[in-house]
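Note that this complex is displayed minus one protein chain, with the remaining chains in position.
Each chain carries a letter (A and B) given by its place in the written order, and its residues are counted from 1.
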Amino acid sequence: MLAINLQILFSGLAVGAIYALVSLGFVLIIRATNVVNFAQGDFPMVAAFAMLTLLSSLKLPYLLSFVLSLAVMAVVGVAFNYGVYYPLRNRTYLPVLISTLGAGIFMQNAVLAIFGPQPHPLPKVFRAQGFQVGGVFLDSQYLLILAVTLVAVGFQYFLFEYTLLGKKLQATSQDKDMARLVGIPVAGMITFTFVYSAALGGLAGILVAPILFVSIGMGSTIALKAFSATIIGGFGDVTGAIVGGLLLGVVEAFAAAYVSVPYKDAFAFLLVFVFLLLRPQGIFGEKVSEKA
Amino acid sequence: MNGSWGAVLAALVLSLPVRTAGADAIKVGLVTEITGPNAESGAYSVNGAKLALEEINAAGGVMGRQIDLKITDSQSTNPGAVLALSKMASEGGYTAFIGPVRSTQIQAMAPTIMKAGLPMMIGGTDPGLTHAKNRWVFRARPSDAYSAKVIAEYGTKTLGRKKWAIVHATDAFGTGGKNALLDALKERGVTPVLVQGFTSNTQDFTPIILAVKQSGADVVGTYIPNSPDVGIFSKQLRQLGVNAEWIGSPSLVTETAMKLGQEALHGIYSVSDFTPDANPEAKAYAEKYRKKYGVAPDFYSSWTYDAMKLVAEAIKKANSTKPEDLRNAILATQGYKGVEGTYNFDKNGDGLHGYNVVKNDKGKVAFITRIDFPPSQESHGGTASGSQ
Partner (left out) sequence: MSEAATSTMAPPITVRRPRLRPRLIPPLVVLALLPFLPFAITVSDYTLNILMQATTYAMPVLGLAIVLGYTGQINLAQAAFFGLGAYAVALVTVTLGQSFWIGLPIGVALAAGLGFVLGLTTLRLGGHYLAMITISFQQIFDLVLNNWIAVTRGPDGIAGIARPSLFGWVLADARTYLVLCAAVLYAMVAFVWWLPSTRLGRAMRAVRENELAAEVTGVHTLRVKVVAFTISSALAGMGGVLFAAGFAYVSPDNFSFGRSVEFLTMVLLGGVQSPIGAALGTVLLILLPEWLRFLKGIYLAVYGLAVILIMVFMPEGIWGLIQTVWKRLARPAPVEVGRVRPLELDIPVADTSPILHLREVRKHFGGVKAVAGVDIQVSRGTVHALIGPNGSGKTTILNVLNGIYRPTAGGIVLDGEDVTGRSPHERAGRGLGRTFQNIRLFSALSALENVMVGAQRDGNPLPPGNAALRERALSALGFVGLADRAHLVVKNLPYGHQRLVEIARALAGHPKLLLLDEPAAGLNPVEKQSLVELLKRLRSAHGLTIFLIEHDMGLIEQVSDRISVINFGKKIAEGAPAEVLRHPDVIAAYLGTPGHAAA
């Protein structure tokens, strides 16, 4: 019994880690630009396809493919910034929100037009399938995901708290005008944020592709769940994104095991409902009042 | 509105590289998924039909006339399918139609099919499609009533397994298959130890597989339409140490599924309406297809190949393109050796009544046996459903 629950816990954490990684990207963009990017789930997808092309079609070594794929994501981030955010940066949230929806549709269908609708496999990083520890099987890719997420979170924490760049990014996200006045290149900071966020999403995609396979729709469900995680954890809060993601993954796994498998997805949305109604600032967020 | 504009444009642009035979050509319309999430299978359907078309025309056509194949896009949606068919029907001049493989789309098109009053060959496997009092619907694939019976028969009799776990997607195909399998097992005195549904595109099957393990099942029967689901399920099944036999619906042995599941799928059984080694016709077809398209064919293309040929045969036999004559000719088709099997049409319009059983032998699909049943005469209430 314990083994079963541990197994469920492990798979829940691993899936949750993916939610968390994508969530991180979300939160970053929200903090810097106040934009909710409904196309965030498509970053993992594009990166996975890039990886597929480099690794499987062009047969480049894994590490090189990985780095190049992230480079591709950086370009995507820049394009996103200048194509979707920048022209609408002075409008209200609504046009931007809808624009990101359009960007998502575009990315999915552009990839579809180029690669076709079939899903493709991507080799795992480690040859070993995984390890059996007691009654629990630990998939090697899942372990990698958990490890990388930890590193990514640590890196992000270090970046924001201990480097000048991080401070500048924080300043930009808190008050753009003031940041400009003290000489921070705000436009550059925002571009960097999009690039970093796209790369984060790409990282998530490359990590999860061996498990979920490279397909057009691989990002859509993850994105919605990641968004839910952001709300549960605390809109705009980085710790919240991580905790929210992991929590959501675990809750889903146990709900599937003990309540109902087909309605598993509903739990994410129910949780969101409940949180939004009772505690909209999420677990870690702060209540923000508007200055009248 | 601009329906006529659109029709002209469509007619112009959509006359794909099919031999646009003269004005005397017999028009057959194909509704399939060119765009949308199911575009992959749609492309295969087109391939199969075109291959048949070329052979028929090369042999002189039927009644001394060539056949012209027109293709419209259902966009993988129900309204899209209805509009596609309705556009062709409105154009007029068609002799017969070949429809999609999704049962929900066929259900949506049902009123339009009735109105058009022309024979339509369908590829959906929902048993209820031929029991809905629609005299113009004919099925060129075996329905899921039979896939379930074959799974149950092979699993209980040949493999000797009695503790069944059924895992199925909760979409149309999966639920219908599950219901049919429950019925078939009941007929053989077996009650499953586990029935578990899941929403398609699940990322993680751990809870389900643990449940299978706990139930002590020695055989798993599945109806899982999506290849990624098959891939993830198979991998996790092995990782979590489930050693039961596995017999599932045809989606287990598609190229894509096998590419994704790789070793995890070795040794599993599947029912399949199309297997190259099942009969000489299938073998010949596979060679021709490979030569022309460079890849191996699967059931998406094989049934349209058969459908096209069946239509041509019926026209030949009836020596007429009138709808009623055609209908009678199709229903009278007995013993026609198609790629999917030998067609014996029953009065409901079902041509096939059995499935092949195949095994994944280290990555190769090996034909094991074929199990056929006598044509089913009772009418279903239309509760089961399926596609593919």
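Everything that follows uses one rule, which is that contacts are C-beta pairs under 8 Å (C-beta built on N, C-alpha and C of every residue); 3 or more make two chains touch, one makes a residue touch a chain.
Note that the coordinates shown come from a computational prediction; the quantities given were computed from them, not determined experimentally.
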item	value
Selected from B:Val28, B:Val82, B:Ile98 or B:Val137 as touching the chain missing from the view	B:Val82
Among A:Ile4, A:Met73, A:Ala103 or A:Val238, the residue in touch with the chain that has been omitted	A:Ala103
Residues in chain B touching the chain absent from view	1-7, 9-10, 13-14, 34-35, 39, 72-73, 75, 77-80, 82-83, 86-87, 89-90, 103-104, 107-108, 110-112, 115, 126, 132, 170-172, 175-176, 197, 199, 382-383, 385
Residues in chain A touching the chain absent from view	36, 83-84, 87-88, 91, 93-99, 101-110, 112-113, 224, 227-228, 231, 235, 262-263, 265-266, 269-270, 272-273, 276-277, 280, 289-290, 292
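Going forward, only the chains that are shown with their structure count from here on.
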item	value
Whole-Å gap between the CA centroids of chain A and chain B	38
Residues of chain A defined as touching chain B within the complex	4, 7-8, 11, 14-15, 112, 116-121, 129-130, 137, 139, 211-213, 215-218, 221-222, 253, 256-257, 261-262, 264-265
Residues of chain B touching chain A in the complex	37-40, 170, 196-199, 201-204, 206-208, 210-211, 214, 227-228, 231-232, 239-241, 256, 259-260, 262
